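A single protein chain has been omitted from the complex, and every remaining protein chain is retained in its original position.
Naming follows writing order (A, B and C), and every chain is counted from residue 1.
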Amino acid sequence: MRYLPLTPEDRANMLATIGAKSVDDFYTDVPDAARLKGKIAGLPDHQGELAVERHLTKLAAKNRSASSGPFFVGAGAYKHHVPATVDMIIQRSEFLTTYTPYQPEIAQGTLQTLFEFQTQVASLTAMDVANASMYDGSTSCAEAAVMAARVTRRKKIILSGGLHPHYAAATRLLAEAQGLTVVQLPVAIDGEGELAKAVDGETACVIGQSPNVFGTVTDLSAVADAAHGKGALLVSVFTEAVSLGLVTPPGEMGADIAAGEGQSIGNGLNFGGPYVGLFSCREKLVRQMPGRLCGETVDADGKRGFVLTLSTREQHIRRDKATSNICTNSGLCALAFTSHMTLLGGKGLKQLAELNHEAAIELADALGAVKGVEILTPRFFNEFAIRTPMDAEAVLAMLDEAGVVGGVRASRLFPGDHLGDVILVAATECTTADDIAAYTDALKEII
Amino acid sequence: MRYLPLTPEDRANMLATIGAKSVDDFYTDVPDAARLKGKIAGLPDHQGELAVERHLTKLAAKNRSASSGPFFVGAGAYKHHVPATVDMIIQRSEFLTTYTPYQPEIAQGTLQTLFEFQTQVASLTAMDVANASMYDGSTSCAEAAVMAARVTRRKKIILSGGLHPHYAAATRLLAEAQGLTVVQLPVAIDGEGELAKAVDGETACVIGQSPNVFGTVTDLSAVADAAHGKGALLVSVFTEAVSLGLVTPPGEMGADIAAGEGQSIGNGLNFGGPYVGLFSCREKLVRQMPGRLCGETVDADGKRGFVLTLSTREQHIRRDKATSNICTNSGLCALAFTSHMTLLGGKGLKQLAELNHEAAIELADALGAVKGVEILTPRFFNEFAIRTPMDAEAVLAMLDEAGVVGGVRASRLFPGDHLGDVILVAATECTTADDIAAYTDALKEII
Amino acid sequence: QHEDLLFEIGTPETTGVDLPKPKGLKSRLGGVARKVDTGLAGLSEPQAVRHYMRLSQKNYAIDLGLFPLGSCTMKHNPRLNEKMARLPGFGDIHPLQPQATVQGALQLIDELATWLKTLTNMPSVAMSPKAGAHGELCGLLAIRQALIARGEGDVRKRMLVPESAHGTNPATAAQCGFTVDEIKANKRGRVDMADLKAKLEKSEDVAGIMLTNPNTCGLFETDIREIADLIHKAGGYFYCDGANFNAIVGRVRPGDLGVDAMHINLHKTFSTPHGGGGPGSGPTVFSDALAPYVPVPFVTKDDDGIYRLVEQVDGEASESFGRMVAFHGQMGMFVRALAYILSHGADGLKQAAEDAVLNANYIQARLKHVMSPAFDGYCMHEALFSDAFTADGIETIDIAKALIDEGYHPMTMYFPLVVHGAMLIEPTETESKAELDRFCDALESIARRAAQGDDTLKGAPYLAPMRRLDETRAARKPVLKWTAEDTSKVAAE
Partner (left out) sequence: QHEDLLFEIGTPETTGVDLPKPKGLKSRLGGVARKVDTGLAGLSEPQAVRHYMRLSQKNYAIDLGLFPLGSCTMKHNPRLNEKMARLPGFGDIHPLQPQATVQGALQLIDELATWLKTLTNMPSVAMSPKAGAHGELCGLLAIRQALIARGEGDVRKRMLVPESAHGTNPATAAQCGFTVDEIKANKRGRVDMADLKAKLEKSEDVAGIMLTNPNTCGLFETDIREIADLIHKAGGYFYCDGANFNAIVGRVRPGDLGVDAMHINLHKTFSTPHGGGGPGSGPTVFSDALAPYVPVPFVTKDDDGIYRLVEQVDGEASESFGRMVAFHGQMGMFVRALAYILSHGADGLKQAAEDAVLNANYIQARLKHVMSPAFDGYCMHEALFSDAFTADGIETIDIAKALIDEGYHPMTMYFPLVVHGAMLIEPTETESKAELDRFCDALESIARRAAQGDDTLKGAPYLAPMRRLDETRAARKPVLKWTAEDTSKVAAE
């Protein structure tokens, strides 16, 4: 038992110091009927590293990794290159194996990087202030909705038909648990603009997404104006953080809250988690924000330092009056985001975004040239929807046989919405000309 | 150019401070005919991480890794499990990216681990003192030979017929360059004992190996006695450090110098390097040792600390009178060795050695039961030689088709020595019952 | 040594990546283009490495020493787990790629789920919650859904929460639309049964109870089974906060205590690294009563041995309360937790729990003569002291900050709230006796100074990268991001 330093002699000596006969003495408060005698049935005993590694390696080998061939899956998570330096930084013991920075005198490493993270997120989203991260984009979105209700003291939340359906589901769940009403607009590839029509005097917020789940980019300025005209807020959502280098960001469209997924910068696909939720808002809303905030201050010698602040919003101080129950968030993923963003720099991010956009343009042109394929997304960043003359599931299965992971069938996300022939397709800086050719050639064979 | 921090403005400002017009000014000492104008022909320009990673990953994918199937290759390098903790420790910035500990006040991390390494190597080999590592086992062996000549002021080196032929070659090369005479005894699977007969009054040292290249373990005590009787030294060589947990170590056999390969503890196969040479000797010979030595001392406050010591043996002080020209050695591989050895502990190493020995016993019994196969090694630790009725190269090629990497053909190491039907076969703690069955079944098919 | 903010070191043109030059294709953004560049500074790779390495050295971490934050369970984080989570077959797979291409991933989730269900003796588990508090939310949403299914969703709105509870408990209850009714603690640090019974006298509006066990005083709730019976009799559900499961693994199964739902913090019990604030992972186990309502997605294994994701609220998930997050939960943490569980095995997990409790009791025994134990008797996995022993003017925070100068991370301060000036010390099972002895020696010496009213404690820490930080100033006029003006202002001061 390689993780347990106590030796049998240690245990005996310690029991003697304590004055206990055996560890059983410590468990006397456990009701007899609940005391487990002997071992839990059916579970194996401890194993060495080699055995564990073999088992898990075998499981891993049953999965097809995104780097192993042409890969076009997006819809909320994206295959980007993560520099080796980023992974080194997050594996650094002092970052990896520490706790929430409750003792700032010995946690300035974590705190200063969080301050840098907040600055980067605020700047990327063009908002005033950002928090120290949420679990992921979908929970950011849900928290934004209930925050808007707190701010406006209204109960209606309106969701765009282009909002990622998983985000919509998570938002509906939390909002309804809090007694709010959620209005879901019909699924639409280019439907963000509809939000302006739906907003009314009861509306706490409208939630739009750009690029939306179909890849459509939309300027939500008119939606913001309409919402503000009715005393409602605009929550602007994104799932592809790299788009912020090129696409109009929430703040430039008049959003009050920006909520999005930061996975694309610094974080691997990880089969869906851990990711890092980005959350920013206008300055005057800061005391209604969920999540941790890192702020600047000075120490007893007058030197600049950083601390967690405004914690009167939080559950450990305010308990049931807290703005959220979030506590542990996504600190290490935020560090990955920040260190990758630092390596990129503003100019690098823009260039990366351009490469993504160009890869998608070339992919769209190639797929659009295949007879029978229709590109459905009118304006896009790095992903778009296509319609083929066949059932999408069948097309993807045949692509799979050709070694191409061709995207996400829209019906997986929108089961009842008659999108059975639609595939969501994404490209990134990792997409090569060969990948695009493989996709195009395979698709020609299939349809 | 992501590794270069200077910006164009920095460069301009710095040139101004220096008072130079351009960097060309710094190269005016270069003879005109040797000045390269323009770029070196035929080489590509810089590439991003993604491109480099793709190219190297493609090359790596063309190699069959030892973990990918049944694998029985030994003969001087061994497939052992390296704990993840070891790799984490050697990737720690403060160990990985520092230099030789010339400034001990800010290098105690490296120095204390070297002191621990020396203690471990001395103990494992049962010798008095060990140095801070050599390049690998073969260069350890060569340095031991020339050290013996310095100590004895004699010129004849006698090599066992069981010494790894690469070690013999490296030793012959260095010894002959120094004007020594090298006597190579005939190749013999069980020939270490012959050394006792060969030693004479001219002999500086005899070099025996246990386990030898055919896997044979031999007690060299009688050889030591014979050598000492003639005023010669015994150099005891090993290529499998794990054997030291179970097999009679050099010190228990009366060796004067122990020289061996430490790869098996903490270091991966790495296609042959970097490895770590172990080198230890009797205390009275310490001032004739090659390589760095770390020693204990105190600082100005009287606190225990460590420094490089006895450097008057070394090239940077003694120049052409140095005991060796070795300078950079194998520091990080020594750290891997030490941290793995620390995780094992004395008891753990013994257990690991037992597992290796038992895997080899089971393999020998299984292969020996195949009709036509003969086990040639009389006493072994974790490897042995077999004879099959066919040419070894053909057998290995057919095993390869069956997915089994069956060992090393002896003729690759001893091209002219009529061992065309002999294969050297190794097992370790990584060898499973399935691996053994796969080997046995394939061999039955082949012969 | 001071390290500037990256924005003070870099420039927006500087970069630590080499990207190909874009081709200059005509945009398809339809004009929806960013107007103002971010202007975010970048660093070359060597600068970035140094910046973050230097910053890292200002952190304390479990890899460097004892981290006795009570209730946080900072234990050793094995590196094997990091290695396994980075296998391309786990780290480089997309949550929406075809299920046939991720069978190993689904099997891994199923294997971990099986362990969690077996160790807790609970029939069902939701894997998607992203942290402990998220698991609490999962549990309460299931309770809410069960109440709705019973037609009592609008009526049963009162959630009982002991005053010793983590702040997340009342916060989560409020997030789910429940009102919080606080239960007193008795003098033994457990639930005051009289108060509980009084609160249950009128029971039509009771939704359930949220109880931590072992509780935040580091004590096992002796009346746990009676509490479960009472709450069930009242028509409510029993949510157990599993933050302290580490103390009882292999000795007590929450399912045998009458628990209906319990989250498990994978980092506390199963060694996933906390990362300075996450990511966590909070799988939540359920009793039969709540199992029908578990959220999507979940993994199921068909008769042909194929693993399948149930992603929509219909069919076999028709009673599910819905979806909490975009994808399937914290896969990266699942890999680490399973690697840890397989390494320890059933025997090792039990030994770990016992060693955790032994270590805590050892600390309590070593310090009880110089500090003030909050309650009599043995503790479970953490030792709780009040500040009764300190001289006037010396507070818990002074003791905590003095520990920093001794080379330790402080214990948890001022929590639980039921104990004055609480100091909650949790060593975990991965500390050696020698480490515990050194720590106790240090704390004992500080405690003696505190008892004597040594004023120098008020100034601690003296030897940390920074002196005590002014938290009031930070909150008064919050500076939450860097601006160029900020730097010049700081420089001027």
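The rule is simple: a contact is a pair of C-beta atoms (placed from the backbone, for glycine too) under 8 Å apart; a residue touches a chain by one contact, two chains touch by 3 or more.
Keep in mind that what you see is a predicted model, and the values were worked out from it rather than measured.
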item: Shown chains that the omitted chain touches within the full complex; value: A, B, C
item: Residue of B:Q120, B:T388 or B:T431 touching the missing chain in the full complex; value: B:Q120
item: Absent-chain contact - pick from B:F279, B:F380 or B:Y439; value: B:F380
item: Residue among B:A258, B:L278 or B:C294 that touches the chain left out of view; value: B:C294
item: Residues from chain C at the interface with the omitted partner, ascending; value: 1, 9, 18, 44-47, 49-50, 53-54, 57, 63-65, 76, 78-79, 343, 407, 430-432, 434
item: Touching residues on chain A - with respect to the absent chain; value: 1-5, 7, 46-49, 51, 83-85, 87-88, 93
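Rule of thumb we're sticking to: only the chains that are shown with their structure count from here on.
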item: Farthest-lying chain, centroid of Cα atoms versus that of chain A; value: B
item: Top-ranked pair of chains - ranking by C-beta pairs in contact; value: A-C
item: Separation of chain A from chain C, taking each centre as the mean of its C-alpha atoms, in whole Å; value: 19
item: Residues of chain C touching at least two other chains; value: 11, 13-17, 19-20, 43, 45, 49, 53, 78, 80, 82-83
item: Multi-chain contact sites of chain B, meaning residues that touch two or more partners; value: 2, 49, 83-84, 88, 93
